[in-house]
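Only one protein chain is missing; all other protein chains are in place.
Coming up: subunit A.
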Amino acid sequence: MPTESLIGYGAPVCVDSGSDQDGYLQGCTQVKCCPRSLYSLVNCPNFPPQLSAGPAQLSPSLSGLSLQSQTPEALRVVNLLQERNLLPLGPVTPPTPCLPQDLQKINCHPEVFRSTLTSIPQTQSLLNKAKLPLGLLLHPFKDLSQLPVVTSSTIVRCRSCRTYINPFVTFLDQRRWKCNLCYRVNDVPEEFMYNPVSRSYGEPHKRPEVQNATLEFIAPSEYMLRPPQPAVYLIVLDVSHNAVETGYLDVVCQSLLENINALPGDSRTKIGFITFDSTIHFYNLQEGLSQPQMLIVSDIEDIFLPTPDSLLVNLNECKELVQDLLRSLPQMFGKTMETQCALGPALQAAFKLLSATGGRVSVFQTQLPSLGVGALKSREDPNQRASAKDIQHLSPATDFYKKLALDCSGQQVAVDLFLLSSQYCDLASLGCISRYSAGSVYYYPSYHQQHNPAGVECFQKDLKRYLTRKIGFEAVMRIRCSKGLSIHTFHGNFFVRSTDLLSLPNVNPDAGFAVQMSIEENLVDMQSVSFQAALLYTSSKGERRIRVHTMCLPVVNSLSDIFAGADVQAITCLLASMAVDRSVTASLSDARDAMTNASIDSLTSFRTSVLTIQQPGLLAPACLRLFPLYILALLKQKAFRTGTSTRLDDRVFAMCQLKYQPLAYVMLMIHPALYRVDDLTDEGALNVSERTIPQPRVQQLSVEKLSRDGAFLMDAGSVIYLWIGRNCNPNFLTQVLGLPNYAAVPLNMNMLPELDTAESQRTRAFVGWLREQRPFFPILHVIRDESPLKASFLQNMIEDRTESALSYYEFLLHIQQQVSK
């Protein structure tokens, strides 16, 4: 190999963070070689990335050539009108970029960083010809089981573009390295020459920074604008009559009491409480008081803080008082008759309280804010829910929440919103408070402790996750790309502070982001381009850290290579985010047309430019064979559907989730997975930590696949449906559900009983495995013919025709008609 050596074949070097869920390691330069690859990500349904398909198998010298010599699997022509079974047996795997084997081995994991096109076009005109969107989807703060943490006195960065050194730089000799984003030659600092792994000198390319595409630095003081803030949590609770009726206060207080020691933080952690109805109530929790003291501010036009301190107290010092307060809160407001709700002033008070330090505000709201600044009116017209034309009121009604969110973002305060209401709450306006302050929105329609016990369980589990998950404060994220590419649009919950700097007052492991790129200059003479996402944050223990992810992708200049590298799931998710933006700025019908046109245009482009032999039918490359199916699924998704009655808040929440959730969960939301479960076998089962998880085949979403004598499980991300056929195998009913016959299946069963039979164990293992893979808790609903949820189960059958939408086959015919024009 010439001196310009890329990374060798050495096993990835990582600093084992053990099973510590936080992954926090102090000053660790002690390394152990892992026998397994770096990418043991626990929450990964697509692990390991399949290397079976595609030209990654080609030797490094050949992979630079274009793929004309053999038609790879990805470009195999599929006639969508004839082939019915398009879904793979298991989960859809992302395509592997066709890089040399040694580079691809250390490339960033697709669960963390993914591109819509794994082969980047060389010119913008080529990209326009392909008619596919170019963008990146990232999940930068994902919970990782193995994360190398590097404490180094110098963090090596490029002098001009400030990129962090990464596995894809080139070392010109031992002392100089060439940045892979701006191509500038930099010097290797003296300290970097020493490699702590092999205790050798003169091998900078063996250091962990250059061997891992995902790693974390402990940031020195130059990376801090102010001393790292402590973890500060403020809970803002709606205590109007309506709210107390739903009984959510008990659940919240109980959950806080249980998890109070598990809140991420250290000895400086602070906590505070505000409750509101038509007035704002503050709680003085000063150490030394015998019980918490409530201070009421009724002047909501001009909110002020009643005492300068002791409203936000140190958690460890005042723990008993906090626990007292949590125990007494539900009773305090048990008999309240206040019906008004002053959310705006409460948020202003929360902002005032937290503006000195920054932190997280958790707001629990159960009705439309009716009093004070930021009061909202009910804009939804129930008759328009099933409108076949445009949907109105998808954008905010007032700019108050946006302005407040920007103020909060400036002071490093993030606001998370929990909406638990049964009526219209104008989520389109309220959601702005979270969207621009990097918070998250949780929505529990029709929450009630008696009428909706499944919802209560879901809320409890979500709260537990919310309170105990990892959190980063006062964060900023920068996404850099190679010279020639530029990022123009961002999707997700944050404030875009400057052209590529995202301000995230809080960063949490459940947030996903997407960006769209364009090719400003032609990428000639470049074999590959790189992307780097750097997230600078303060951990809950007050440590300033930088998480860096780097991805490298090849550059190609032929249309067939671009199609071969298309990642259909990433494209669908990016299109969904773009469609949400379009629905809000233009109109919903525009967005729907744009999505349909996306599939038509890309298939037309494939047909005219790549196909050599014209055949009848609707031809698509194998990598894009699921594209029309996913587009149809999006068109029938709650966010974009017309003609079916959809509540406005449900629709807006679906839109928020499409933009906020990481890719894996968005795909489940869009295209749920359907399995037959009454005949689970151990054939092809996974062995995970000594449990055998059966792996049934994924079925198409059509009632044609449902059969009366079976039971089917549909995994739709946030909810799991178990549909029991009328003539279901009695064996299944007795062994798994513990019921004598079909008639005994109750209408609202939410749990599988723990029976000692093999079938029950298999079914529960399977459901448990599905649930483990995601951070939120999906409720299980057992559905029979007369169930009230049957309609929502059947709405997920996207391949079928409904009164207001086409079936999959009809949609394909419509596309074929447009493509052949």
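The rule we apply is simple: a residue touches a chain if its C-beta (ideal position, glycine included) is under 8 Å from a C-beta of that chain, and two chains touch if they have at least 3 such contacts; residues count from 1.
The definition used in the following text is that contacts and distances are computed from a predicted model.
The subunit not displayed here is recorded in UniProt as "Cornichon family AMPA receptor auxiliary protein 4", chosen from "Cornichon family AMPA receptor auxiliary protein 4", "DDB1- and CUL4-associated factor 13", "ATP synthase subunit delta', mitochondrial" or "tRNA (adenine(58)-N(1))-methyltransferase non-catalytic subunit TRM6".
The chain not shown here is touched by just one of A:153, A:290 or A:498, and that residue is A:498. Of the listed positions A:161, A:397, A:454 or A:779, the one in contact with the omitted chain in the full complex is A:397. Residue in contact with the omitted chain (choice from A:247, A:410, A:542 or A:617): A:410. Touching the missing chain, out of A:149, A:432, A:548 or A:783, is residue A:432.
Contact between subunit A and the absent chain runs through residues 395-399, 402-403, 406, 410, 428-429, 432, 436, 488-490, 495-499, 581, 585.
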